[in-house]
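Of the protein chains in this complex, one is absent; all others appear in place.
Order of writing sets the labels: A, B and C. Residues in every chain begin at 1.
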Amino acid sequence: MSQLTQPSNLDLLPTEFEEDARTTVRALLAERCEPSAVTAMYDGDRAIVAPLWRTLAQELGLAGLLVPEAHGGAGATVREAAAVAEELGRGAAPVPFLTSAVVATTALLGADTEAGAELLGALAAGERTAALVVPFSTAPDDALAPLDLTDGAVSGTVTSVAGAVEADVLLVLVDTGSGIALAMVEAGAASVQPVVSLDMSRQIADVVLDGAAATIVHAGGEPAVRRALLTGAAVLASEQAGVARWCLEETLAYLKVRTQFGRVVGGFQAIKHRLADLYAEVESAGAAAVYAAATVAADDPDQHVATAVAQSFCSDIAVHAAEEAVQLHGGIGMTWEHPAHLYLKRAKADQIALGTPGAHRARLAELVDLPAESA
Amino acid sequence: MSQLTQPSNLDLLPTEFEEDARTTVRALLAERCEPSAVTAMYDGDRAIVAPLWRTLAQELGLAGLLVPEAHGGAGATVREAAAVAEELGRGAAPVPFLTSAVVATTALLGADTEAGAELLGALAAGERTAALVVPFSTAPDDALAPLDLTDGAVSGTVTSVAGAVEADVLLVLVDTGSGIALAMVEAGAASVQPVVSLDMSRQIADVVLDGAAATIVHAGGEPAVRRALLTGAAVLASEQAGVARWCLEETLAYLKVRTQFGRVVGGFQAIKHRLADLYAEVESAGAAAVYAAATVAADDPDQHVATAVAQSFCSDIAVHAAEEAVQLHGGIGMTWEHPAHLYLKRAKADQIALGTPGAHRARLAELVDLPAESA
Amino acid sequence: MDLDHDVHAGPSADLEKRVAAFLDEHDPATMDRLDFLRAQFDAGLAWVWFPEGLGGLGLPQQLQGIVDEAMSRAGAPTNRPETNGIGLGMAAPTILAFGTDEQKQRFLRPLWTGEEIWCQLFSEPGAGSDLANVATRAVRDGDGWVVNGQKVWTSGAHNARLAILVARTDPDVPKHAGLTYFLCDMTDPGVEIRPLRQITGEAEFNEVFLTDVRIPDTQRLGAEGQGWKVANQTLNNERVSIGRAAVRETGVVGVLARTWRERPELRTSDLHDRVLRLWVDNEVFRVTGQRLRQKLAQGQPGPEGSAMKLTFARIAQEATGLELELLGEDGLRYEDGQGWTMVRPDRVDFAGRDAGYRYLRAKGNSIEGGTSEIMRNVVAERVLGLPGEHRVDKDRPWKETAR
Partner (left out) sequence: MDLDHDVHAGPSADLEKRVAAFLDEHDPATMDRLDFLRAQFDAGLAWVWFPEGLGGLGLPQQLQGIVDEAMSRAGAPTNRPETNGIGLGMAAPTILAFGTDEQKQRFLRPLWTGEEIWCQLFSEPGAGSDLANVATRAVRDGDGWVVNGQKVWTSGAHNARLAILVARTDPDVPKHAGLTYFLCDMTDPGVEIRPLRQITGEAEFNEVFLTDVRIPDTQRLGAEGQGWKVANQTLNNERVSIGRAAVRETGVVGVLARTWRERPELRTSDLHDRVLRLWVDNEVFRVTGQRLRQKLAQGQPGPEGSAMKLTFARIAQEATGLELELLGEDGLRYEDGQGWTMVRPDRVDFAGRDAGYRYLRAKGNSIEGGTSEIMRNVVAERVLGLPGEHRVDKDRPWKETAR
């Protein structure tokens, strides 16, 4: 029987920095991220993305949040990134923060090459946007499928990549013969084929590489990719908590004014009880997500357990909250005009992203010694 | 891929015979099966059992319900037995109907010996009461563990046997060298050790046999035992539907008069909605159970699927209904004086009896070609 | 005690003979489709439980299967029921129950043959679950009515020739008392139909704007002020008509089961038991529906159908949600050709298109035709006899309580 990791007694209350970041992002999204503009993405109008991301990345400095100050970044931790992700989830914001500023950036953090360090600086400045080329459904401990690298050219196809549509540089896993390395490929050298996606506010794409020029930026690719995926999963939990929080708050606000049968709908006890249960879930999701982020930020031994727990829990709560939001808005929640569907689609795609809840529980089964039935 | 069985379009409405049996049993239990007398069984007072069973078995002829008229029985079908079981479940009646009149009797139905035929006659007349000596948790398709038979004497221990406490004759599975046979052992020749049980209204016992004289009554033991367990499982589903129905009806009746905050509790919408959901479940359980009984009665090819479905479904609904009954009665449902706990314990034990819901779903996975993950 | 079952041996044998005779005289292979259907109606073989002269024979509803099977074996045309669900499932029984002889003669035959498609003008933006709160006004004008208002969630409005309509004829009485039920001509120039796009990207429903629409008084169904009672007849039929599944593995659970079988590489242990539970739930739903139909074979649909509707929605939503998890990476893709393109489908198939569509569409199952919350109220109050909700608007004139 393996030794269980024990939980760490970390401070789970937001720091002042987190509160500031949260307030700033929330205010910006209220002004610049209209639900109707996000909905338009489902009809192919992506006009909202570039200017919004430029502002967030450069003016607010979110692109460099996780980059050390030595490389021109803010030198903040995954805690702060999680706080930002929660607000972006709350706003259903269609920006590549998770894919570029968290996952791709984390993969590059220990880059052992000059090209890597240079790219990190460009990412920190918000001048470039990157994507890690793996299927968005990849869990942190899933098998990785590196592409073939021959004479500095990489070939192969990777399906369902998130953030590739927005990226100008792609981080590709390549097989060096002695393991997996991380190589950069200019987006222009690849064929990035957008896919009609369940969540068009984070549209996935198939990336086809046919002898594209690739520069190795990180020879120790596998640990870097695993760290990036783990960090992404922990931060995604906060995004999910944010999605869930919007759904609860928006539904509450609506039900406090919507009347039926001469009464405010939020006064019907069956509705009240469901909202009370949802409140308990949303609060719990927030706590689970912040604990996961805190352990990853501290490189705490409990981070794998904490992240698997948070992903298992927050994935389902975000979906449940979005489903309740649609249902409790009645017919209006089923309409294209109401933003509830943006959250439903985001929540459902997020549930699959970076590993399904079941995949995270399967991992947890190993981590906490609760194995499947003995064969 | 195996061929799925298709459902049969059986008449699921009660026959007049079923309605009569139901009414008669219900009236008798209302008079003769006081909850306080059942509760007394938890303190060791089993005075209610023998006279109640004598009346049901002999006067109402329920012991011989499934026995052909040629052997002195009523020649009814599993449909009618299921209707009786539903009423017995509704009354939490502590009688060995399921164990003797259904399971043990079914095991004997094709008995190919004179001793077997004779015993069947005695069972039909209610003169004797039998029990099939297997753990009560045995699912119809579980591995069977026959005991050793040497020179007409059987030895071995079988734990957690239901109906053994009430039985005067035990049907034991013995290994004949060429398969499993069914042998009868006089209860007096065995050591029947009652076990403190979760459900004392159907107390289990460990049966220890140490060279007890055994007479083979049915050489083709395994199919007979499988048929008995399948029939038992189908009939148990109706018992569970009856348990669930009592819980719903009793809770409804209570909540229509109990007031809190100056209002009838049953008028609070959150309670109403839970009771509506419970009603849907209880109706569904009744339908699933009657369909299972109808298929077994008709020896329909769908009987294995129907029984696995009914057991999977009704087991959980009975438990849920009993849990809701305890909860919605508030504190009084937690007291020893209120009968709710009799149903909670019966429901929970029934959930495990003749296979847990999960065991029945595992069987169903084979029957309807929905296999577990490919290794 | 009597062990025999009643098997309706007499009527069913008679009916078989009658269908055979009809088919002898009407060869579907050579006859015009519409002529065949009209003849079938006139022979009382349209809906055998309707009265003679109105497409039926006054027989138990369950015997219709005998007709349908024989017709199907003979290769007879159908009346394409999937294109006229509201007409067949809701308008027809309501007209039968409340219509005048003239109305029954005028409307039932072209309704059944599919010559006239129907839609439903009930819901309004301010009267969703609270149907009795409709604000659309109908004002007497000579021998007819002038109607103004806005309706919503009208499926098939753009294909419909007629509509069942609930409007307020008296705002000065409490809200349930001031409604009247009409049969509305959708070709009236005052009827404007706008597609209402929903979360699947499609516009399966419409908004309908009524501006000075004229309805002759001969198209009032039931008495003035009786609209609430008539509408409830319609709604009970709607609730029961949902969830008819006579065969195993129907609907979205069937799709899920097939995916599970055909794509073993997707299977995970965490989903296995959930798939089996849904299979069980779906099968129990089938059996429960079967028993309920047997119970109701001769009677009117009652509030028990509301419980079925609840269960139907729950299963559909759980199964489609699970399917996306099972698909994993493929669940992120929504690309079955149509994608998010806005279209106006003529019919809807809950089990059709791709998994993402099914997931989103299933969300409507607990809203359309009465939300699950309303269904629970109906079951609690009308089946279980629990007290009604506290109402502040029940005895006051509608105009004082309206928003």
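Just so it is clear, a residue touches a chain if its C-beta (ideal position, glycine included) is under 8 Å from a C-beta of that chain, and two chains touch if they have at least 3 such contacts.
Being a predicted model, the structure only gives us computed values, none of them experimental.
*Asks:* Going by the touch rule at the top, give the shown chains the omitted chain contacts.
*Replies:* A, B, C
*Asks:* Using the touch definition from the top, which of B:112, B:168, B:249 or B:323 touches the missing chain?
*Replies:* Checking each option in B:112, B:168, B:249 or B:323, the one touching the absent chain turns out to be B:323.
*Asks:* From the listed residues A:20, A:210, A:299 or A:337, report the one that touches the chain absent from this view.
*Replies:* Residue touching the chain left out of view: A:20.
*Asks:* So which of B:77, B:129 or B:197 would be touching the chain we can't see?
*Replies:* Missing-chain contact among the listed residues: B:197.
*Asks:* Would you mind spotting which of B:137, B:155 or B:215 touches the chain that isn't drawn?
*Replies:* B:137
*Asks:* Using the document's definition of touch, tell me which of A:64, A:156 or A:358 contacts the absent chain.
*Replies:* Once the missing chain is taken into account, the touching residue is A:358.
*Asks:* Could you list which residues of subunit A touch the chain missing from the display?
*Replies:* Given the touch definition above, subunit A has residues 1, 4, 6-7, 9, 11-13, 15-17, 20-21, 76, 252, 255-256, 264, 266-267, 269, 271-273, 275-277, 279-280, 283-288, 290-291, 305, 309, 312-313, 358, 361, 364-365, 368-374 touching the missing chain.
*Asks:* List every residue of subunit C that touches the chain not included in the displayed model.
*Replies:* Touch set of subunit C with respect to the missing chain: 269-270, 272-274, 276, 390.
*Asks:* List the subunit B residues touching the unshown chain?
*Replies:* Counting only subunit B, the missing chain is touched by 42-43, 135-137, 159-160, 195-200, 204, 259-263, 268, 270-271, 319, 323, 326-327, 330-331, 333-337, 340-341, 344-345, 348-349, 351-353, 356-359, 361-362, 372.
We take it that only the chains that are shown with their structure count from here on.
*Asks:* How many Å are there between the centre of subunit A and the centre of subunit C, using C-alpha atoms for each centre?
*Replies:* So the centroids are 42 Å from each other.
*Asks:* Among all residues of subunit C, which ones touch two or more of the remaining chains?
*Replies:* Counting only residues that touch two or more other chains, subunit C contributes 268-269, 373, 376, 389.
*Asks:* So which stretches of subunit B touch two or more other chains?
*Replies:* Within subunit B, residues 269, 271-273 contact more than one other chain.
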